[in-house]
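Report on the structure given below.
== chain A ==
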Amino acid sequence: MTRLPPNLVIGAVLVALVAGTAALSLVWTPHDHTLLNIRGKFAPPSELHWLGTDQLGRDVFSQLMVAARNSVAVALISVCLGGVIGVALGLLASAMGGVVEDVIMRIADIGFAFPALLFAIMLAAVFGPSLMVAIIAIAFINIPVFARVTRASANQIWTREYVYAARAAGMGRVVISRDHVLPNIAAPIIVQATIEFAIAILAEAALSYLGLGAQPPAPSWGRMLSEAQTLMYLAPQLAIYPGLCIVTAVLGFSLLGDGLRDITDPRLVRQR
Partner candidate 1 sequence: MIEAAGLTVDMGAGQAVREASFVIAPGDRIGIVGESGCGKTMLGLALMGMVPDAGRVSGSLTIDGTQMVGAGEAIWQKLRARRVAMIFQEPMAALNPIKRVGETVMEPMMVHLGLGRDAARARALELFREVGIPDPEARLRQFPHEISGGQRQRVLIALALACDPGVLIADEPTTALDANVALRVTQLLVGLAERRTMGLVFISHDLAAVARATERVMVMYGGDIVERGATEEVLAQPRHPYTRGLLSARPSPGNMRATGGRRGRLPTIPGSVPPLAELAPGCRFAGRCPVELDMCRGERPPQRGTMICHRSEEGA
Partner candidate 2 sequence: MGYFLFRRTISFVLTLLAVSVVVFAVMNILPGDPALSILGLDATEDALAALREELGLNEPVLSRYLHWIAGAVQGDFGISQSFRVPVSELIAERLPLTVSLAISGMVVTVILAVALGVAAAANHGKAGDWGIMFLSQLGIAVPAFWLSILLVLLFAVKLRWLPPGGFPGWSEPAAAVRSLILPTVALALVQSAVLARVTRSSALEVMRLDYIRTARAMGFSRRRVLWRHVLPNALIPIVTIVGLQFAALVTGTIVIENVFYLPGLGRLIFQSIANRDLPTVQALVMLFAAIVVTANFIVDLLYLAIDPRLKARS
């Protein structure tokens, strides 16, 4: 067996850590993360509270665990949502070609003019800030990304012999897209999804930090940081842990994505 690239291994370990923590928080946390204890606020790390308590005496470690779950959930929903729509549009563009392809890709270009933050700002201004706003905004910016990757990969498949054979056998474009194109472009799409996952976690954290995402009392790494920022002189340690969690999760998914690309893209292997 060939040796796996180190970024793949490290990424997989970090992702497993984050995902495992998120899953574990569903059934167990050291404390109830919402439990207030005003007298025990700003407690230092101890056997009881592994990472101490916050300004309301809530257990920081438990909050971080639940925040991991929220973060992963937001990333998963938004990337899947944006990914499904984007892949469908990309497949359609590639299958139809011509004007349809041009129009879809032009619209995708316009999508690139809106960073997730701008889109979230518009939605928050209209509907008021909520986690849903963050999810929709992140999903939205994922659509053009996936549409591009899918179309670029699919266009190569459409020139392959086996697609010509399928067309000669009278198969329709939809069937060919589903049975021949999609399975053969799964690798680059999965790689992209992994990388987008990292970006989504980063975006969710930023939106929540700015107050456009998770609303209190739902714990979120980004919101914990914005609260900690106001307490910087009192309890600087509170501004450290959530940031480390974000870095771990983002680093994990981006390394995993890089690693997957390294082992699935033969062009890159040659260059090493």
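Candidates were picked such that all candidates are chains of the complex that A comes from, given by their letters.
In this text, a residue touches a chain if its C-beta (ideal position, glycine included) is under 8 Å from a C-beta of that chain, and two chains touch if they have at least 3 such contacts; residues count from 1.
Since this is a predicted model, take the numbers as computed values, not measurements.
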Touch-positive candidate for chain A in this complex, from 1 or 2: 2
Sites on chain A touched by candidate 2 in the complex: 106-107, 109-110, 112-119, 121-127, 129, 198, 202, 205-206, 209-212, 222, 225-226, 228-229, 232-233, 236, 239-240, 242-243, 246-247, 250-251, 254-255
